[in-house]
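What follows is a single structure, written as structure tokens, with notes after it.
Left out: one protein chain. Kept in place: all the others.
Coming up: chain A.
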Amino acid sequence: MRTFLQSTWGRLAVGAAVVIAAAILPLLAIDIPGVLPGPTYTPGTLTVLAYAMLIAALALSYHLIFGVAGMLSFGHAMFFAAGAYGLGIILRLLAPTGMPSEAVFLLAIVLTLVIALVLGNLVGALALRVSGISFAMVTLAVAQAMNVMIRRNVGGLTGGEEGVTLEVDVVPDFLVGVVNTRNLYWMALAILVLVYLACVWVERSRLGHVVAAARENELRVTVLGLRPYLVRLFVFAAAAVLAAVAGMGFMMLQSSATPRISTSDFTLTLLVIVVLGGVGYRWGAIVGGIIYTLLDQRLAALASAEWIQRLPDVLRIPLSEPLFILGMLFVLVVMFAPGGIVGLTHRVTRPRGGAKDAEQPAALQDVEA
């Protein structure tokens, strides 16, 4: 059984089963009290699940940079924001032109992807001039400047603190409104599958192998006559485009984008998700993204629970701050379970491969050495 599950066909079958199960979820009435806000067919629950899947897709794109290429970027949220804001702004600019709404919608998507590609290449080209911690700081600084520009409403496009709302006239009808939450859920699922397949493709390609090799030993890759800079730049830009795809999905789902999604805190959340799930594992990013989002939602609900409010201050204040609990959980995972959730399950389910699986993920080893 185990051998079948680990074969290519077995993996495909498991993957297809998971996707189909997720796809028929809106048609069922599964109620998990304490985890989901309501039965699975209700718009509220579907929105939460769709959001969780988009965050998972974003985390997957971050996994390409951090887990595969071993680059610690603190600016990934800017590409997500570029996707969300780009789509919103371009739709608003193109809406009055009188083109058919389908054409406007498609054109806006293509233009947003182009913007993300250009932005990813520009930022990557600059930041990759340095490595390790300096790379992290450069991405952080650029993202911060973007965040400031978005908040200050430079050029009158981003709407300052209020953000940008979706121009619903030019969006296909089946993706608008609470009635169609189900369609938005399927859209989010499709985006997640798409990003997953793109990640598999990049990781399995020769370029993916070179970038992973450069993470392990840059000098050796250079001596072999390969150029780590270019492959890293490609992975960085690819991750930027994938993040923008997730960002566009976010815009469709939430109908608005606020500066919050471009803050460095949002990128740090991604880092937390990837590490919680397990660095270096594609499944880790997905599981981490979904668990984190649901935890965040539930902890916020917990904070307003009555029994928490009656506790003394010393216990009440930490327990009513979701980010405090998640942050400390993250610290514990980093210190005591470097493989994250997926690493822990591997340790339980594959005791015989223990030596290999208990190894810490390569991306976490010192990048400066």
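Just so it is clear, a contact is a pair of C-beta atoms (placed from the backbone, for glycine too) under 8 Å apart; a residue touches a chain by one contact, two chains touch by 3 or more; residues count from 1.
We adopt the following convention: contacts and distances are computed from a predicted model.
Trainee: Quick one: the chain not pictured, UniProt calls it what, "Molybdopterin converting factor, small subunit", "Fe-S cluster assembly protein SufD", "HPr family phosphocarrier protein" or "Branched-chain amino acid ABC transporter permease"?
Mentor: The record for the missing subunit names the protein "Branched-chain amino acid ABC transporter permease".
Trainee: Kindly state which of the options A:V148, A:V168 or A:A301 is in contact with the chain not pictured.
Mentor: Per the contact definition at the top, the residue touching the missing chain is A:V148.
Trainee: Quick one: which of A:L12, A:I30, A:L106 or A:V130 touches the chain that's been left out?
Mentor: If we include the chain that is not displayed, A:V130 is the one touching it.
Trainee: May I ask which residue of A:A103, A:L311 or A:M328 touches the chain that does not appear here?
Mentor: A:M328
Trainee: What is the set of chain A residues that contact the non-displayed chain in the whole complex?
Mentor: The missing chain touches chain A at positions 72, 126, 129-130, 133-134, 136-138, 140-142, 144-145, 148-149, 152, 264-265, 268-269, 271-272, 275, 317-318, 320-328, 330-331, 334-335, 338, 363-368.
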